[in-house]
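The complex appears here minus one protein chain, its other protein chains still in place.
Each chain carries a letter (A, B, C, D and E) given by its place in the written order, and its residues are counted from 1.
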Amino acid sequence: MAALIDIASWALILGGVAFSLIGAYGMIKLSDVYARMHAASLIDTLGIGLIFIGMMLQAGFTIVTVKLVLVLVFILFTSPVATHALARAAINEDVLPVVDTETERQMAASNKTKSSEFGT
Amino acid sequence: MLQAISLAAALTAFWVLLSGYWIPLILCLGAASILACVYIARRMEIIDHEGHPIHISFQGITYFPWLLKEIVLSNIAVAKAILKGGSAIRPQVLQVPASQRDALGQVIYANSITLTPGTVSIGIDEGVITVHALMDETADGLRTGDMNARVCRLEGDPDPRRIAGGGQP
Amino acid sequence: MMYAAAAAGTAVCMLLVLARSIAGPNIFNRILAVNSFGTLAVMLIAIYGFLTGRPEFLDLSLVYALINFIGTIAVTKFVTFVGMGEGVERDDMGDI
Amino acid sequence: MSVDVISSDLLNVALLVFMGITAVAVARLRNLFAVVMLSGIYSLLGATLYVVLDAVDVAFTEAAVGAGISTVLMLGTLALTTSREKATPTARARTAMALSVAIGAVLIYATLDMPLFGDPSAPINHHVVPRYLDESLEETGVPNVVTAVLASYRGYDTLGETFVIFTAACGVLVLIGRPRRRKTDGTGASKA
Amino acid sequence: MSAYAFPGLANYWIAIVLMMIGLYVVMAHENLIKKIVGLNIFQVSVFVLYISMGKVKGGPAPILADNITIYSNPLPHVLILTAIVVGVATTALGLALIVRVNEQYGSIEDDDIRDLENAE
Partner (left out) sequence: MMHRKIILRIVSKQLIPFILLFALYVQWHGDFGPGGGFQAGVIFAAGFILYGILFGLGTLRRVLPSWFTRLCLASGVLIYSGVGVAAMLMGGQYLDYDVLSDDPVHGQELGILLVEAGVGLTVFAAMVTIFCAFAGRDRVTPRKN
């Protein structure tokens, strides 16, 4: 049983590390900031998620597991918000995504906040 | 008021999960801290049905496992695309309808979109979410509207007690 | 052993993300990199706790995650206000 | 030596090297936004390093204060001033470089006498610390030695620090606490 | 035990190098915010130096628990803990001064300010 749990957490942790590495590699390789956001969310979701689940298996039913769950929930809760805020800030500063067609650019640009509605 | 009580309950659960000490002194301090937090939250006027959504708690049982499955699948897809590079990646912008009734539902939808790798919501407007997608595959997955329908179901019967500022256009 | 491997992998990820945050090219890439870096730091702290056999200090990870979030929000907010170069009208500075 | 000790030592050196990379980048970049972001990363790396060096309380503080609050404050200052730096005159840079290399060489020479990293027999570990470690639990009933020393054994010290923080906050209030009075004669800088 | 001395003095050396980078930034750059960042770098590396001295190999964090006999040295931790908070307080004071300097002179470059002083 213990060996089984060990194998499972090995697999999960290595999987998490692999996803994080791919995400970090994507941050280097992809072309613009919007594309890199997808790579970053690889780290924020499965990267950290699998590693934490692997460690939860090792910790068993203790307060450590509870705290791991709390950290994981917090990250899953906040990382899309941070990413979205970043995307909004980029659009507001006229950093638009690199896309194929002009209509798509327009679509992205149409989300720019008008200065009049800024403060409210 | 109901929401304040529910917030207090949630905070108590949070405290118990964090603390793990059952000394009287710590318990008293904990109770005082929880009351203080509820008081401050009331002062900040952040206890409302957006700030503390009790109406969706039970619907989430089916939604979140589904979301987790989607996250895993799109993680694998994006990881493959990054490793393959070149033609696999075609960044694009699309707009999808968000037919949730109130703001909270739209926020859940937008956050679910962002949480799934391969799609990032870059703008949210009345009923429309602008999405940046990394590949055709993830974009098409979003165009089917499956997630949208599920978030609608998550909201269930929309709460009639919508307060001002909740979701009026 | 398992944790040592995980820590090594996380350190490599940190190096890559650090390279992105130094290379830029614009401020948004840097913010994104800093945000990911924070997540990696959270991971590293948790792994290190298990590596040394004292995993009770996960409150630290929670603080890192929290500060990372608040920091990112603050930065995006300030970037929009300051503008990249030319001054933005700042009538609503109260809303930073 | 177990693999855990070796890997934590490696991690320690790796984090220090990352800090070095970040510091060099801070010195070279001229976009102040980037500089502030990198100094946030630098603090975060420092905090992670403290965890690796077993100073969990310090890491806690550094993460909250160094990486969080001071980054926000620096961004606030940038918002109130400017976000680009002018080029540095090379003569000055060269003098500064020579001076810092010289001072660094002297300091490194001074470390040659120091006990090795992590040596349990170093003098620092034999002076007052054994007493703290052995008796603080019986004397104060607090398992966290850092808290016990901070609040009880070195209570005067911490009182002083609290006063410093109080004074600093007062100072900030005096300097920029009040909104600027609009000048009508046009001598001061005008509002944007 | 003594045969394995991997970081040896390297920890102190790297900390000193970091310190000198901070010093260089403070001395070489005219921009006041950059100077503050340089001071921060200097400060953090001093902290690292202190904490490195307090580390005892194989000794975990100084939070007493049963079945652990050797701990890292808590004294540097206490000193640095308070120093960090004081550091941010003084940083805030410095930044407030910079804001005032900018309001008075319209610049945060040291040499500009000196020129303005001389012109008056």
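The rule is short, and it goes like this: contacts are C-beta pairs under 8 Å (C-beta built on N, C-alpha and C of every residue); 3 or more make two chains touch, one makes a residue touch a chain.
The shown structure was predicted, so the numbers you read here are calculated from the model rather than taken from an experiment.
Trainee: Taking the whole complex into account, name the chains on display that the unshown chain touches.
Mentor: A, B, C, D, E
Trainee: Check the options D:T77, D:S100 or D:N125 and report the residue that touches the missing chain.
Mentor: Result: among the candidates, D:T77 touches the missing chain.
Trainee: Which of B:L2, B:I46, B:L83 or B:A149 sits in contact with the chain that's absent?
Mentor: Only one of B:L2, B:I46, B:L83 or B:A149 touches the chain omitted from view, namely B:I46.
Trainee: Where the complex has a chain not shown, which of D:A27, D:L45, D:A59 or D:V129 is the residue touching it?
Mentor: Missing-chain contact among the listed residues: D:A59.
Trainee: For the chain left off this view, which of D:L29, D:L49 or D:A148 is in contact with it?
Mentor: D:A148
Trainee: Have a look at B:V38, B:A88 or B:C152 and name the one touching the chain we're not showing.
Mentor: Only one of B:V38, B:A88 or B:C152 touches the chain omitted from view, namely B:V38.
Trainee: Touching the hidden chain in the full complex, which residues of chain B are there? Just list them.
Mentor: 7, 11, 14-15, 18-19, 21, 26, 29-30, 33-34, 36-38, 40-41, 43-44, 46, 48, 50-53, 103-104, 106-107, 110-111, 123-126, 164-165, 167-169
Trainee: May I ask you to list the residues on chain A that touch the chain which is not drawn?
Mentor: Residues of chain A in touch with the missing chain: 77-78, 81, 84-85, 88, 111, 113, 117, 119-120.
Trainee: Which residue numbers on chain D touch the omitted chain?
Mentor: Contacting residues on chain D, toward the hidden partner: 56-57, 59-61, 64-65, 68-69, 72-73, 76-77, 79-80, 82, 138-144, 146-148, 150-152, 155-156, 158-159, 162-163, 165-166, 168-170, 172-173, 175-177, 179-180, 188-192.
Convention: only the chains that are shown with their structure count from here on.
Trainee: Treat each pair of touching chains as one step and give the shortest count from chain D to chain E.
Mentor: 1
Trainee: Could you run down the chains that neighbour chain A and chain E together?
Mentor: Both-contact set = C.
Trainee: Which two chains meet at the most C-beta pairs?
Mentor: Greatest number of C-beta pairs in contact occurs for D-E.
Trainee: Go ahead and note the Å separation of the Cα centroids belonging to chain C and chain D.
Mentor: Whole-Å distance between the two chain centres: 17.
Trainee: Report the inter-chain centroid distance for chain B and chain D in whole angstrom, where each centroid is the mean of the CA atoms.
Mentor: About 36 Å separates the centre of chain B from that of chain D.
Trainee: Go ahead and note the Å separation of the Cα centroids belonging to chain C and chain E.
Mentor: So the centroids are 20 Å from each other.
Trainee: Can you list the chain B residues in contact with two or more other chains?
Mentor: Residues 18 of chain B each touch two or more of the other chains.
Trainee: Can you list the chain C residues in contact with two or more other chains?
Mentor: 3, 14, 31, 52-53, 56-57, 59, 68, 79, 84, 89
Trainee: Following the definition at the start, I'd like every touching pair of chains, please.
Mentor: A-B, A-C, C-D, C-E, D-E
Trainee: Tell me, which parts of chain B touch chain A in their complex?
Mentor: Residues in contact with chain A: 14, 17-18, 20, 71-72, 75, 78-79, 82-83, 85, 89-95, 110-112, 114-123, 125, 130, 132, 134.
Trainee: Help me check something: in the complex, which residues belonging to chain C touch chain A?
Mentor: Residues of chain C touching chain A: 2-3, 5-6, 9-10, 12-14, 16-17, 19-20, 26, 28-29, 31-33, 35-36, 39-40, 42-43, 46-47, 50, 55-56, 58-59, 61-62, 65-66, 68-69, 72-73, 76-77, 79-80, 83-84, 88-89, 91-92, 94-95.
Trainee: Contact residues on chain E for chain C in the complex?
Mentor: 60-61, 63, 65
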